[in-house]
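Pasting in a structure now, in structure tokens, and then I'll have a few things to ask.
Omission of a single protein chain aside, the complex is shown with its protein chains in their original locations.
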Amino acid sequence: MSETTTAHHPALQHQFTDLRQQKEAVTLGMWVFIAQEVLFFGGLFAAYAVYRSMYPAAFSAGSHHLSWKIGFANTLVLIGSSLTMAMAVHFAAIGMKRRVVGFLLATVLLGSVFLGVKYFEYGDKIRPCLGDGPYTGCLVPGERFDAAALHLEGAEGGHAQIYFSLYFGMTGLHALHMIIGIPIILGIAFLAGRGAYSPEYHSPVELVGLYWHFVDIIWIFLFPLLYLIGAH
Amino acid sequence: MSAEATYPKDHFLSGGWDLKSWLLTKDHKRIGILYLLSISAMFVLGGLYAGLIRWNLLVPDGTHMSADTYNKTFTAHGVIMVFFFLIPSIPAVLGNFLIPLMIGAKDLAFPKLNLLSWYLYMLGGGITLYALLVGGLETGWTFYTPYSTVFAQSNVEIAAVGIFVAGFSSILTGLNFIVTIHKMRAPGMTWFRMPLFVWAHYATAIIQVLGTPVIAITILLVALERIFHFGFFDPARGGDPILFQHLFWFYSHPAVYIMILPSMGVISELITCFSRKRVFGYSFIAMSSLAIAAIGFLVWAHHMFVSGMAVYSAMVFSALTYLVAIPSAIKTFNWVATLYKGSISWDTPMIYVFCFLGLFLIGGLTGLFLGNLGTDVHLTDTYFVVAHFHYIMVGGAIMGYLGAIHFWWPKITGRKYSEAWGRLSAVLIFVGFNLTFFPQFVLGYLGMPRRYHVYPDEFQVLNVLSTAGATVLGFGYLFPSFYLVYSLFRGEPAGANPWGAKGLEWTTTSPPPTENFHEVPVVTEEPYDYARAPKEAAVV
Partner (left out) sequence: MSEHHVVPLKVYLGVFLALCVLTVVTVAVTGYDFGPFNLIVALGVAITKATLVVLYFMHARYSPKLTGVVIASSIAFFVILVFLTLTDYVSRPWPLTAAG
């Protein structure tokens, strides 16, 4: 057995007998956490399934109003950040500290680009709702929602509000997960820079990687379901 | 019995009693005790609200309180009892304390996460209690829309946040248990040598992890709806209130299995010890726990039969509901078979076992009436439902909880409590419980609706009987708090194994040392390997 798997490794917590058990436990723990995240987002996807089946026209109109080009570009950015994250984990496993830090920072950069783009996307929809009327082009559900901007009227306007509720709710929850993840990645990058990780012990990098890839997967579904309804 | 038993000099509490040693502890045993204190406080509060409900229902004309106050009272009773007592009870107190001991581990997989779970429980509890006590909440614990999202003038968003936070306490506990049970078992402790208490908590943990996030997102949507007017559940904008019910009950039905499965695990432990006999059908009971967890996710809309949902869908859910009764029945048959030709002793925990068997049976059978579409139309939203779920949750879950507290009290505290008082209290609780809730089956069948602060005059006699029963029940619950606390100061030292029970937790001292075992145990015996010999107590 390698010396570092004895009870003397500084990263070994007292309730575990060796690093291997600890690594298996924390990895399983993160997968179980991701499982509950699937159900957490799942409630919103279920609401989406129900309302899209009830209101296909309003959902199509709402979806056409989003910029698929921006969504497409942002999807590539996020997939890129998953690549850089996978690279960071790879280099952690072979102990190349500087590359770990570099790729973690690249992940943060790409994630921030994604969030920046979302900020502008949201802004276009929210800005018309502010101040005094008219609220032309306001796409925030509520009293100021401008159904005419989608060429909808009457009950369909209400259905489109539900579409945009899901748009803001689902992408907002997704963005929140990124906003939480980015500081954590930065923290781990800092620790990596200080030499906290080695081939024998780099679980935090792996675990944050699992989290980040999950966030990417959510977006992989959100993009077609929100941006690409109906033929273009 | 074991007159020579002494109190160990070195145990998990001898290290210190100061605030820091409790509030910053990572020891699963101390965390279990922290939970014991907090959920006991919640139980008292929930019980006071129950007392107020029964007091109001002494008279048919609702003169004891206004309708709005009554709505706030039953809502508070439900929210506190469901989210802050029943769901955490056995897992957070006894699961936390016992699981590492039962599998031969030093602690749970993630001790710091365990402490975080308690803090989240306290934070969620604090926020929710604020909502309930300052201004109040009148939506019922079920938060049905559009009342909760559009019309309620009360602290819905605050309560929603509190329950959201408490939900994550539950999720993290479940996560901790799953990883612990998979990865931390002692050498020789294979899955089929694990105590059934551990199997029960494994199944419960699966429900906690997969079900709770759905209510978390749903209650968040209710809060967002109220604050930002998103329209998810607003009929005026095409939202469907029934969707809320689907999402709510997707968790809240499996939640009742979170409440009963641990109690069933307790019953398996107690019944085998006090029959001095190996449990009958161990693997059937273990697999039934998993089956209940899985099938329990398929039946939620039986709470919605009269909501306006599609009848064809309701038929599917009704059929599935009949399926979920089967594993519970399998367990009950196996427990009874364990008793057969066993050597029964009537210690306090065993009295609670018998209470459970009879009351859970009635509760379970009455569930079948409700699962049937036709009869449910007549019985739903009546006192029949109230009686049904109290038979399961009090007659089942709480009897198991009390039996567990009494059985493992010597292990946790190192002290024996007074058996005489224990038995008296158990009988009092049984009598009080039945007097409270059996009349409610009759009331429900006769048509008395639930959640109304008035009722037709002809129902008064049964309501008065029910309130009388509740008074007896309240006293019954009070006594253990006295004699158990008394035992901390004057109780006889228990020794390692006062009951002569099988199980790794009984091989270490009472109370256990901080690291649980002085040497890592190696398991070679099958579980519940009771010999046909008189009860012996090992002395440490």
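Going in written order, the chains are labelled A and B, and every chain counts its residues from 1.
In this section, a residue touches a chain if its C-beta (ideal position, glycine included) is under 8 Å from a C-beta of that chain, and two chains touch if they have at least 3 such contacts.
This one's a predicted model, so the numbers in the text were calculated from it and none came from an experiment.
Residue A:Gly80 is the one among A:Gly62, A:Gly80, A:Pro128 or A:Pro204 that touches the chain not shown.
Looking at B:Thr6, B:Ser283 or B:Ser313, the residue that reaches the missing chain in the full complex is B:Ser313.
Residues 182, 206, 210, 214, 242-243, 246-247, 250, 297-298, 300-301, 309-313, 316-317 of chain B touch the missing chain (whole complex, contact as defined above).
Residues of chain A in touch with the missing chain: 20, 23-24, 27-28, 31-32, 34-36, 38-39, 42-43, 45-46, 49-50, 53-54, 68, 72, 75-76, 79-80, 82-83, 85-87, 90, 93-94, 206, 209-210, 213-214, 216-217, 220-221, 223-225, 228, 230-232.
In this section, only the chains that are shown with their structure count from here on.
Rounded to whole angstrom units, the spacing between the C-alpha centres of chain A and chain B is 35.
Remark: chain A residues 13-16, 21, 24-26, 28-29, 32-33, 35-37, 39-44, 46-47, 50-51, 54-55, 58, 140-143, 155, 158-159, 161-162, 165-166, 168-169 touch chain B in the complex. Across the complex, chain B meets chain A through its residues 105-111, 171, 175-176, 178-179, 182-184, 209-214, 216-218, 221, 224, 228-232, 236-240, 243, 246-247, 250.
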